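Yeah, one chain of the complex is gone here, protein chain that is, but the others are all in their spots.
As written, the chain order gives the labels A, B and C, with residue 1 at the start of each chain.
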Amino acid sequence: MAHPPRHSAMLSLSNSGSSANSDKQQPPQQIQHIANTGLRVPSNRKTIYDRHLNRSRNAEISRSSFAFLFGEMVTYAQRRVTGIQDLEKRLNEQGYPMGLRLLDLLYYRTITSSTSSSLASSSTSTAPPNRPLRILPLLHLIHGPLWRLLFNRPADALEHSVSPDTPNEYMITDNDPLVNAYVSVPKEMHMLNCAAFVAGIIEGVCDGCGFEAKVTAHNQPTELWPGRTIFLVRFGESVMEREKVLERAGIK
Amino acid sequence: MTVFSLIIINKAGGLVYQREFQPGLRKLSTNDYLVLAGTFHGVHAITRSITPKLPLSTASTAATTPTSSNMPPTPGIPNSFTPGSAFTFPNPGTPATGLECLETDKFRLTCFQTLTGTKFLLFTDPIMGNIDVVMKKVYELYADYVMKNPFYQLEMPVRCEAFDRHLGGWLRGRT
Amino acid sequence: MSATKASRIGEELWKTRIDKVNAELVTLTYGTIVAQLCQDYDSNYQEVNKQLDKMGYNIGMRLIEDFLAKSGVGRCSNFRETADMIAKVGFKIFLNISPTVTNWTSDNNQFSLVFDENPLADFVELPDDGRAQDELWFSNILCGVLRGALEMVQMQVDAHFVSDVLRGDDATEMRVSLVRYIEDEMPPEEE
């Protein structure tokens, strides 16, 4: 079984009180690092821990707001890089941490929602959804629930690369990516695809689930869909090794 | 219902967009279009400045009293709030718009100036109705596919592929 | 134009004319932008505030066209009407919130916007580094948006936050003041 890089360091945390006395507020007797005085909170003592995670589940905001914010993110990134690869890399890095957050939010929502619609479309059990153990359930999770959370619709296609020498490549297609809806890339930069931001989100989700991958966004315009984008997902060697082992162990 | 062509002029009078929608129109050189845009901008400003001002007593008693109405004075017009002057625009509530329409027997030119100073010039056949619907849609497409395009720099010529595509598609769909 | 009329317009536009997206997409995207700025300026929060304001300014100059195109509203006849237009129509059609307009100065040139909800700051807890809660204005982009948008309709304003629940205050309040009406038609250069 492939192991992610391991730190064998023993727990270095020093703020673990030997006994947590539940009734009186335990005096912070951590010695080394300054005890956190904690953040100031409004008089109603509300913190992010009092905010229900599902509160904004169906909340809506204008599409223009997203377009302007995303546009400014691209402009800001553009000013700090030279060349298309750098720009795409930066957009990817901005999307990556969102992928990790969305992953946990997605799973949290299916644990708590009564109609725990199964996340990975392959599993039909009404029990909390399974973490994806194989590439296909992972890609179904991205193609379906993740896209619906982000864009209120599933992605348009999910394919496995046909060529034998790239078994680790899969493609998720979006005919009209929201992020590029108002973006017109100048001719001289035609290779650029700002959906590299979404590629970063996908990469965050893959890595989060333990499927280390590189994801890139590519323009594949058609007459009907001028903004059509292919997200190429390239899984690492260790993932492909594990796939073989799990296949033999009959894990679907 | 035929829209011949569209011209967009930025707030400084510079031509930022020009496009024909009907085949067979006589083409002007790009330089001529630049001159046309600048000239129109000047004429438009003049028409704003020659809006007649009526003595205050005869003007309809405007709801806004001069003191609290800090309505921005129309540019290029001597500030009409100077104490003692008893003249005001026919309807002080709404600023003077300047040239809005210019018609010949062959075409009508409709000009829509936004509050931000951008001017949209639409050349259509004289009998075409509901120009304001077309104008409003053009402004929306401009707000969507030009203003929200991170690769468009304000006040510069508009070269946004998505704007061309949606504008062409929408106008073609209507003719 | 009374405030209630403005809210009716805002509600109507929101229901009929606005394309919508999932609010969390905007919330998380904005959070990523601020986090990235804090990283790029290694937690120099004054600089982050400035950058957010500049980004907002660039957005505001474009957003005003979208606002005018979608709402079709005419010029406001006074600053009080402008305030209602901002709070009840502008914020409604862009962020689906309606902050309250209050604390007018006697000369009608300054007012406050009090936000009882702020989608940009959803899920957010400021870094517990003893500085962020005193220096960072998380939603500072909104000040820039107001400044940029109003400048395009010949109103020079100053906008800045005076309190934020993320800082432990009881309300999030932005102070907006009219500096002057802009006479000439020269386009503002993009910052």
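Note that a contact is a pair of C-beta atoms (placed from the backbone, for glycine too) under 8 Å apart; a residue touches a chain by one contact, two chains touch by 3 or more.
Note that contacts and distances are computed from a predicted model.
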{"item": "Name per UniProt, for the chain absent here [options: \"Exosome complex component RRP40\", \"DNA replication complex GINS protein PSF3\", \"Ribosomal RNA-processing protein 43\" or \"Sedlin\"]", "value": "\"Sedlin\""}
{"item": "In the full complex, displayed partners of the excluded chain", "value": "A, C"}
{"item": "Full-complex contact with the absent chain, from A:42, A:97 or A:226", "value": "A:97"}
{"item": "Option from C:10, C:31, C:119 or C:148 whose C-beta touches the chain left out", "value": "C:31"}
{"item": "For chain A, the residues touching the chain missing from this view", "value": "1, 3-8, 10-13, 15-23, 36, 38-39, 47-49, 51, 53, 97, 100-101, 103-108, 111-112, 123, 127-128, 130-133, 207-210, 242, 246, 249, 251"}
{"item": "In chain C, positions touching the absent partner", "value": "28, 31-32, 34-35, 38, 123-128, 132"}
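Heads up, the rule we're going with is that only the chains that are shown with their structure count from here on.
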{"item": "Distance-to-centre winner among chains (Cα means, whole assembly as reference)", "value": "C"}
{"item": "Between B-C and A-B, the pair joined by more C-beta contacts", "value": "B-C"}
{"item": "Intercentroid distance (Cα basis), chain C paired with chain B, Å", "value": "28"}
{"item": "Whole-Å gap between the CA centroids of chain A and chain B", "value": "46"}
{"item": "Chain A: positions in contact with at least two other chains", "value": "64, 68, 70-72, 75"}
{"item": "Per-residue overlap in chain B, given as positions that touch at least 2 other chains", "value": "144, 148"}
{"item": "Residue ranges of chain A in contact with chain B within the complex", "value": "64, 67-68, 70-72, 74-75, 78, 182-186, 189, 194, 226"}
{"item": "Parts of chain B lying in touch with chain C, wherever the complex brings them together", "value": "10-12, 64, 68-73, 75-76, 93-95, 114-118, 136, 139-140, 142-144, 147-148, 153-155"}
{"item": "Chain B residues touching chain A - in the complex, by the definition given at the top", "value": "144-145, 148-152, 159-163, 165"}
